[in-house]
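What you see is part of a larger complex, with each chain still in position.
Naming follows writing order (A, B and C), and every chain is counted from residue 1.
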Amino acid sequence: MNSINRKKKLNEVLLDNALIIALFAMIIGIIIIDPAFFQWRVVTDILTQSAVKLICAIGLMFTLLLGGTDLAGGRQVGLAAVVCASLAQDVTYSNRFWPNLPNLPIIVPILITLGLVACIGLINGLMITKLHMAPFIATYGMASAVYGINQLYFAKKPNNSQPIGGIKNSLTVLSRFKIGGQISIMVVIAFAILLFTWFVLNKTTFGRNIYIVGGNAEAAKVSGISVTKITIACFVIESILVGFAGILEVARTGGANSSYGNAYEFDAITSCVIGGVSLSGGIGKVSGALIGVMIFTFISYGLSFIGLNSNWQLVIKGVIICTSVALDMRKNAKK
Amino acid sequence: MDEYRLRMIDITKTFPGVKALDKVQLSVRPGTVHALIGENGAGKSTLMKCLYGLYRQDSGTIEIDGKQVEISSPNEALKLGISMIQQELAPIPYMNIVNNIWAGRMEKKGIIIDDALMLKKTQKLLSELEFNISPKTIAGTLSVSQLQAVEIAKAVSYDSKIIVMDEPTSSLTDAETEHLFKIIKRLKSEGRSIIYISHKLEEIMEIADEITVMRDGHYVMKSSIRDITIDGLINLMVGRKMEDRFPPNEHIVKEEISLEVQNFTSVNPKSFRNINFSVRKGEILGIGGLVGAQRTELVESIFGLRPIADGKLVKYGKEIHNANPKEAIKNGFAMLTEERRATGIIPMLSVFDNTMAVSYKKLCGNKIGLIDNKRLQKYVDQVVSNLNVKTPSTKTPIENLSGGNQQKVLICRWLLANSDILILDEPTRGIDVGAKYEIYKIMRKLTSEGKSIIMVSSEMPELIGISDRIMVMCEGRQTGMLEASAATQEQVMSFATTSSKTSRKSR
Amino acid sequence: DSEANMESADNIPINATVIWRAFDDQFQSGFRIIMQQQADSMGGINLEMQDGENSVTTAVNKLDTALTKGTDILAICAPDRESCETMAQKADAEGVPVIFFNMQPLDDTMNKYNDAYYIGAEASQSGEMCAQALINYWNDNKDIADKNGDGKLQICILQGETGQQDVTLRTQAYEDTLKKNGIDYEILASDTANWDQSQALDKMNTWITAYGIDGVEGVLSNNDSMAMGALQACLNNGYNQGDKGKFVPIVGIDANIDALEAMKKGELLGTVLNDRKNQSIAIINAMKAIVAGEEITEDTIGVECTVDGKYVWVPYVIVDSDNLDDTLAQIQSISSDTETEAN
């Protein structure tokens, strides 16, 4: 009996950590193919490239914990990027979106942008709570609308759908300035948000209530928790986070166009699920979102690093998603 | 031909953290009712799930008519002539009763489903059982009690040689239980074996031929019902003596009226109307009645879960409005709902979270709602041990607890809320005698602290044994109010059935 | 002012339907808006713009719709060149002439239907020019261009969405041109960034880490958005900020405004102008001519081009130091036009 248990344990341990093991195997593999991969800069690269994705994933997590989702997440990134960029151009830049716009302190465009996406989140929340719509479909409709609006704004004269450039230094500095010449400020911001979210979810009543509502809305209601308030709050927070991600995209790329953020929600959702967040709500840790995002960035980074063609990356990505989630399910199944 | 229809030998089943079954034995003769009893968490359901192919035992063998069998899915169990009524009822919500009953074995003309035929057979089935529900009713709209009726009808309709009934009467009233027993006797006479799980020991004494007792996943003993008494059963189950089923009633009811319910009328015309009653400080008011008496509707409306067309609540002399549960809780109400699964537990969350659900804000001890787990752990540990909930730890997901223990956790939840008017809808449903006694003690303790309790119960002994007064309802109307001390089961029944005949016809 | 023009045109304006590969694409929607402006200012024609949504099916649907509704002439930028066959056929069946633009059909399609025309550039030409710009830099700056001094030109290629016509042809043209010019080159990495700026930024950054920034001696990008992404990566590494020695030559395609600005600052090596304004004028004039039954010549077209039968070539223009300011002015005029119009 005992010996059996021990045997079980060994390969269970292996399986439970299969993801990590696979990851290390890949790292070794890549280093063998190209020793240059073995350098500190690779780490900082991966961190930097994860920052924005991480913020999106955390955002989406707020909706997933409720058993919801936001298919408009990516399009909100795009809208935020275009709106923010259009308001944060250098006054000296030759072809400005708003030619007569005075020189605004950078905080203004940021706040306007966040306010705008917050409204979108509010509408999503209302559709889901007051009109009892399935989040999947409500936010899909929203995605279409948001994108349309973004296109119309982007096509506004005199911009005529030309990419927006000439972004203020006060914004782009976020991506260029590196702490100790190493860690980009964006990484710091992302991790700050991560820690804060961890705190909210685990150390505040609001956070616990999110899990309770996600776990069983009916029971939550009977327990005197306002499902409506919690849901709306989560969708607003999520929108603000993805909106902020959009702003960082502008800082990062020094420009914006209406196709920014396309399908970001899917990578975000997938990262969360890979990290053990349940799509049916009530289950999930921020650490999970982090791991998920890291794995993703690592894969696409690593494979580009050794110059593997993106089509293969797609295939591998698919395989990794499926296997890792399957492994994760296994754990739950055991319980 | 083997003397046993079924033999389960040395069945062992472990779940992470729990050894649910440890070398358990069960032998059932043809044409007998075999009761399987034990405390909450003893392993009864798990054992039956192994038999029905829902779980795979780690070790041990199952024999039917002397032949060893492997059962890896309900499908195979059914093929082997085993059918089962689940403890946790799970209907197909959007489908009518007909489809719920014949799911998996539809009648067909050629390849085309024969709905007409199934409808006929269903009507026959239901009338045999004297359940008057229209077969076309959508399962999702049925009451727990009605659902249980359907589940029974279904289990019976398979003509199987072994029928497992896991707490079939947990939400039936005595009348319905009587119908069920008629059926069971018929099935017996047809030579079928029934495995009967229940915490209602009177029932066991009435219907069972043999019993097997389990405790903490172990086989304790098997005996013929003739050689045993209720008290014998009890201490076999709990492993100690229990003088009384109900703690003594010190009659601490105060004069002061805590809650007045005036002219309560549901928006749903088929539901309750013109309900008037009051509860005193320190009083336990029982609400009795048959299925569909609308007791649940009534109490859920008082708690603000359902809209009312008319009526008002007066608490300690001043009118209050329970617009929604949040308000109700603010106004000092607590509500243990009838449907544990649907509106009670939060399955994947820990016992800790499930216990704290109502009280995080209240107990965290600061305005912003920052949580200090150590601080809260004290409260949780206290209630959980008071009701001695069987759980590996308070971090265990509640879905891994046995039915009864889940119920206890929910009671813990409301104990922490520390409200002064508690509404308990079938509070001891599926709870073992030992635990019941603890819950009764707690109810008494609460009333002795001057709290008032409104208890919906379909268990006559409980209703009479623990209440101070009993209000009886019939089809949404208030038909009687009795002093429990003087009340008899007959009285309650007669009020509960007043005018039911006439209205039956009118349906 | 379009009203005015219409009155001045003594015959009622013709109705034309323009089907675009995708509204949801900066280059395309920019093009669309320019064409609309030209139509408004030239007058005599009503354009109905339809969106192919980057899908052949949708494009065909839109064509059906247009034919049902009835239109005098069609201008189509197909999602891919094969689909031109089906569309030409449908138009032909209804006797509606069709001008393809920006997406050149196969020759046999063009030959099969006598009322089918093509206005635009040789698709691969943009790729050739793009490569040419890099080659020129390579030859003119021998001293600094070959950073690792191995006499080989190490390049990275950023591709658009795999499977799209422009991607395949442009990427192909890069290599053909490098070979044709006898350049000894090595492709370090060639991958898609889906026309997307931030994807390009990440890819480029990865390659910089992988091959060292001085290991990358040139970047050829299927469009300007991605070129700008690549540029951002170099800027983040303290390159392309004026110091000739710390410069990664990057060439894009489209002559987007932000790319031209970057060229002006000396950050971006070059780009290729896909002359949307002149193409628009050419298309509009051609449509009028065809409907009026006139034959198509350099002067009916009214912009610099070469007409040969059913083909009107409005070539790509390589943007370099010589014509940068004019191009910038031209592109800016697109906006200022509308400024005046707006007011």
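By definition in this document, a contact is a pair of C-beta atoms (placed from the backbone, for glycine too) under 8 Å apart; a residue touches a chain by one contact, two chains touch by 3 or more.
What you see is a predicted model; the values in this text were computed from it and never measured.
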| One of each shown, but what's the true copy count per label in the complex? | A x2, B x1, C x1
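Note that in this section only the chains that are shown with their structure count from here on.
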| query | Starting at chain B, what is the smallest number of hops through touching chains needed to reach chain C? | reply | 2
| task | Farthest from chain B by Cα centre, which chain is it? Let me know. | result | C
| task | Using mean Cα positions, find the chain sitting nearest the overall protein centre. | result | A
| task | Count the C-beta pairs in contact for A-B and for A-C, then report the pair with the higher count. | result | A-C
| task | Calculate how many whole Å lie between the centre of chain B and the centre of chain C, each centre taken as the average of the chain's C-alpha atoms. | result | 72
| Rounded Å distance between chain A and chain B, as computed from the means of their C-alpha atoms | 44
| message | Can you compute the centre-to-centre distance for chain A and chain C, using the mean CA position of each chain? Integer Å is fine. | response | 33
| field | chain A residues touching chain B - in the complex, by the definition given at the top | value | 202-209, 211-212, 215-216, 218-226, 278, 282-283, 334-335
| said: Considering only the defined contacts, which chain A positions touch chain C in the complex? | reply: 34, 36-37, 39, 41-42, 45, 48-49, 93-95, 99, 147, 151, 154-155, 157-166, 175-176, 249, 252-255, 257-260, 262, 300-301, 304-307, 309-311
| request: Would you mind writing out the residues of chain C in touch with chain A in their complex? | output: 23-26, 29-30, 32-34, 162, 188-189, 191-192, 195-198, 201-203, 205-207, 209-211, 224-225, 228-229, 232, 235-236, 256-258, 261-262, 328, 331-332, 334-336, 338-339, 341-342
